[in-house]
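A protein chain is absent from this complex, but the other protein chains hold their places.
To keep things simple, chains are lettered A and B as they appear, and every chain counts its residues starting from 1.
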Amino acid sequence: MSLTSPLFFAFLAGVILAYHISESVPYRRLVLGFGNAIFIASYLTDYIQILPLLAFLLLGYACVSILSVWKSSLALGLAVLGVLACYVFLKRFSFFDDLGRLPFPYLTIGLSYILFRILHIMVDVHSGDLEERIGPTAFFRYTCNFLCFVSGPIQRYQDFRAADGIAVVKLDADAVFRAFSRVVAGYAKFVIIAAVAEYAFSFLKPQLFQAGDPSFARLCMLYAAAASLYTVYLYYNFSGYMDIVLASGVLLGQTLPENFDRPFSARSFLEFWQRWHMTLSQWFKFYLFNPLVMLLMSCFPAPALTAYLGVFAFFVTFLVMGVWHGTTAVFVVYGLLMGAGASINKLWQVACAERLGKKRYRTMTETLGYVYFARGVTISYFVLALTCLWTPELSDFTRLIGRLGPAGMSAAFAGIAFAFGLFWWLADRVAPRLAAPAFLATARDSLVGRNLTLASQMMVIVAVTALLHKSPDFVYKAF
Amino acid sequence: MDQAQIYAKLTSVFRDVLDEDDLALTAATTADDVDGWDSLSHIRLVLAVSKSFGVKFSASEIGGLKNVGEFVELIQKKS
Partner (left out) sequence: MRYILRQTALTFASFALLYVLIGGLSYLVFPDPSHGGPRDFQVAERTLFMTVPKYVFLGRSVLDTPDSKVLIVGASNTAVGFIQKLIQPKLACAKVSNLAMGGANISEVAQVIDLVRETQSRPSAAPNTFVIGVWYGMFADSDIRFADPDRNRGESDLDIEKYRYGFYRRTANGPVAVLPSKWLDAGVMAIRPLLLVEKAAREARTGVNLLLTGRRSAQRTEVEREAAVMSEQDKKKALEYWQESMGFKSGISETQFNLLSSTVASLLDSGERVVLVDLPIPSWHRDASPYQLGYEQKLQELSGQFKERSNFISISMGDLDGNLDYSDEVHAKRHLANIWSERLAGILSSFACQEKTNKPKVSSRAPEQATAASSDH
């Protein structure tokens, strides 16, 4: 069921209500388990569509069970390979079309995130980090938690277990109000900002591909505007979704991990990924980057090489993370761009530190001009790289890039960097001065005031939903 | 090994790896407080610590370390 549908609201209300009827842990686990099952079932039109997902879960559970008794590296290697192969087959990566496919349509939503959870359990069980035996129902509740099913956040099993049917969040009037208001804020991001940005984007995008001979300046502006709008759309759509998920989690006693931490305030590409889709990048750090660096360092122990091994490891990690986003060739380009961004970023840090010395480099990064320059460049790079996500066909992508040419790309890059840098400069200057007068703030924070504020946000959401002709959809479920 | 000993040994490992001679560690010290303690030198630190204390760390332990205090606790638990 779509998160914006009234059906989802009714479902969520039902689960929350049922969950709080009793404090018995087995009962609550039962409620959550049924909730997950109903949620997944809502995507099905035929029982056969669930079979591949079930098989994938069973394979994962079998691997975990075997690893919990046979903790050999060989077993882990085989299990990882087996699960990955199954995933690649089910996800129908276009490169592996020759492998054949199942002869019926089936559910693939949530598969990527289930993969991350299963791999994490397998590795941790093998290394002894997860000593306890995971029961099949706990495994199901963890891998298929309906709140995180479609698009994360990717919670660690250790954190999940601590809250599984046990209310770890103590609810009081304020906590509940905060949760409600975060859900509403999430919908506002999702339905108002993201949908309006998408609306504007969907008008600009066709113009980029239209026949005819637009002027160079117009083309660059059009491209920069479309790419920026897509980024705004992606961020508000995804982070709004996360607000809804995390706040709903609070009402079910769960503390799910945050996925965004003001990513557009990042001053470097590497910092950006510490703030954007955080649980994904953390997963990759834990289970790909760290082991890879460790392996490289054991092979090449000279400290002077550290930075260069890092450049390489960043490249590989971001390449894999990029490729994971989609199943077509453009996503390899996306992966390469992500990898290049990360490694150029690291090389720049190394070069500056060597040339200026650590202290002077640090002083430089604190200067005002550098901060806004760095923010602008970081965002601009990401905005342009995201082009891959909105031109999933390689032919469209190359046509667009060809049309713009190196000059057009550079102009768009500089333009976006300048615009975002300027935006932040202005925002940092204006925002601190925008404080509501004390009496207004008091009125707003009073019981009546805050509930009316919430209600007016809801009113605007309903009105905007009615204004848009198509109901907004969650963009990240495709990845 | 008691905590004081671990801190002493750990400090020397940190100084060695990060090339900072006047580095002092407390339980609350995090990567943000120490110049040069980034995700790369973190792995180098982990490798050096494993070697000098004779312990092994798992992927989630390496990723989950938030401050020096947790590092020390982990070493104490393992050795």
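Everything that follows uses one rule, which is that contacts are C-beta pairs under 8 Å (C-beta built on N, C-alpha and C of every residue); 3 or more make two chains touch, one makes a residue touch a chain.
Just so it is clear, the structure is predicted and the values come from calculations on it, not from any experiment.
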Over the full complex, note down every shown chain the hidden chain is touching.
A
Where A:Val176, A:Ala217 or A:Ala407 are the choices, the one touching the absent chain is A:Val176
Touch as defined at the start, partner being the missing chain; which of A:Phe8, A:Tyr199, A:Tyr361 or A:Phe423 qualifies?
A:Tyr199
If I consider the whole complex, including the chain that's not displayed, which of A:Ala162, A:Leu426 or A:Leu467 touches that chain?
A:Leu467
Since one chain has been left out of the picture, which residues of chain A touch it in the full complex?
13, 16, 20-21, 171-173, 175-177, 180, 199, 202-203, 205-206, 251, 447-448, 451-452, 454-456, 458-460, 462-464, 466-470
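Simple rule for what comes next: only the chains that are shown with their structure count from here on.
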Please compute the C-alpha centroid of chain A, do the same for chain B, then give the distance between them in whole Å.
31
Please output the residues of chain B touching chain A within their complex, sorted ascending.
17, 35-36, 39-41, 43-44, 46-47, 58-63
Given the complex with chain B, which residues does chain A contribute to the contact?
120, 123-124, 127-129, 156, 158, 282, 285-287, 289-291, 293-294, 297-298, 303, 306-307, 309-310, 313, 358, 362
